[in-house]
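Coming up: chain A.
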Amino acid sequence: ATLDDVKARGKLNCGVTTGLVGFAAPDANGNWEGFDVAVCRAVAAAVLGDPNAVEFVPTTGKTRFTALASGEIDMLARNTTWTFSRDTDLKFDFVGINYYDGQGFIVPKALGVTSAKDLDGATVCIQTGTTTELNLADYFRANNISYEPVPIETNAEGQQQYLAGACDAYTTDASGLAATRATFETPSDHVILPEIISKEPLGPLVRHGDNDWGDIVMWTLNALIAAEEYGVTSANVEELSAAAGDNPEVNRLLGTEDNLGAMIGLDATWAKDAIAAGGNYGEIFEKNIGESTPIGLARGLNAQWTEGGLLYAPPFR
Partner candidate 1 sequence: MTEAVEMKVSDEIAISIQNMNKWYGTFHVLRDIDLTVYRGERIVICGPSGSGKSTLIRCINALEEHQKGRIEVDGTMLSSDIKNIDKIRREVGMVFQHFNLFPHLTILENCTLAPIWVRKIPKKTAEETAMHFLKKVKIPEQADKYPGQLSGGQQQRVAIARSLCMRPRIMLFDEPTSALDPEMIKEVLDTMIELAEEGMTMLCVTHEMGFARQVANRVIFMDEGQIVEQNEPEEFFKNPKSPRTKLFLSQILGH
Partner candidate 2 sequence: MTTLSDPTQESFRLSMLLNDTRYRSITFQAIALILLVAAIWYLMSNLFANLEEQGLNISYSFLGSTAGYDINQTLIPYSSQSTNLRAAFVGVLNTLLVAVLACVMATIFGVIAGVLRLSNNWLVRKLMAVYVEIFRNIPVLIWILIIYFIMTAAMPAPSAFRGDEPAASMILGSFAFTNRGVYIPSPVLEPGWMIVVATFVASIIGIVAYRRYSTKLLYDTGRLLPRFWPSVAIFFIPTLLVFFLMGRPISLDYPALAGFNFRGGLQIGAPLIALWFALSIYTGAFIAENVRAGIQAVSRGQSEAAAALGLRPGRIMNLVVLPQALRVIIPPLISQYLNITKNSSLAILVGYADITATLGGITLNQTGRAIECVLLLMLFYLTISLIISLILNVYNSAVRLRER
């Protein structure tokens, strides 16, 4: 079973993107950082008690599924869209959604384009092997306009092609566009078009068939979300977990009451470790892609359900 493998290895192999600032990218010292990376670290913390016990395996849109299917990685947290065929035909299990997204376009301001429908005849850069590639084909066909795709392997290359003017527009998940734009020299010269042409629920996934492992990843993610809902932060998690408090849900979450951890084969402090690793969902969001960062994404759909968003962690009980 995967859990045993991970424990025996002492490291979690986690698939991430080859480099998308804010989601997963190595910094100048080679440390991986980002929104997806934080999920990996949380799982590693929950399972092994050490948020740094992760081997990050960079994958492209093309290699990610084979890496997961062949067992090279234990889980994939690479802004991957939950789709029917990936879940069923490719035999993966999506364990949740960590970012509700949709596909958008970015174009240079100088082009004077204000709507995706104006892109008739344009050259569009697109990452191969992604849902966005398929959506793009559908969208242009449905609107009966023509385009020319320039398939590229990684976001980095897409960005280069786009900046060099080899394509008029670049399309991918809106979050990815924002992250990419943030790295531009003059981000204000580029606009993200208003159209969102698809639903892109992004979430971590594991191989089908090992439900125990799937549960661990699923509930680690839920723990992060729930922690935000209940106000458990990296700052107060130590204090809250020192002794049982007055919120029984928090107590159960942090292992001071009942022993949920044992039910999934982990320590009682699993959720505490996960939260301590990088903070709760809100903290992770703010730190990596939130409005205070150059990427500047608003919470929008990704706010807690209590705040009008879609994040809704099932009860810990």
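One rule holds for everything that comes next: a residue touches a chain if its C-beta (ideal position, glycine included) is under 8 Å from a C-beta of that chain, and two chains touch if they have at least 3 such contacts; residues count from 1.
Candidates were picked such that all candidates are chains of the complex that A comes from, given by their letters.
Owing to the predicted nature of the structure, the values given are computational and were not obtained by experimental measurement.
Peer 1: Touching chain A in this complex is which of 1 or 2?
Peer 2: Of all the numbered candidates, the touching one is 2.
Peer 1: Give the list of chain A residues in touch with candidate 2 in this complex.
Peer 2: 61-62, 65-66, 69, 86, 89-91, 110-111, 119-123, 128-129, 133-134, 136-138, 140-141, 147-153, 160-161, 164-168, 207-209
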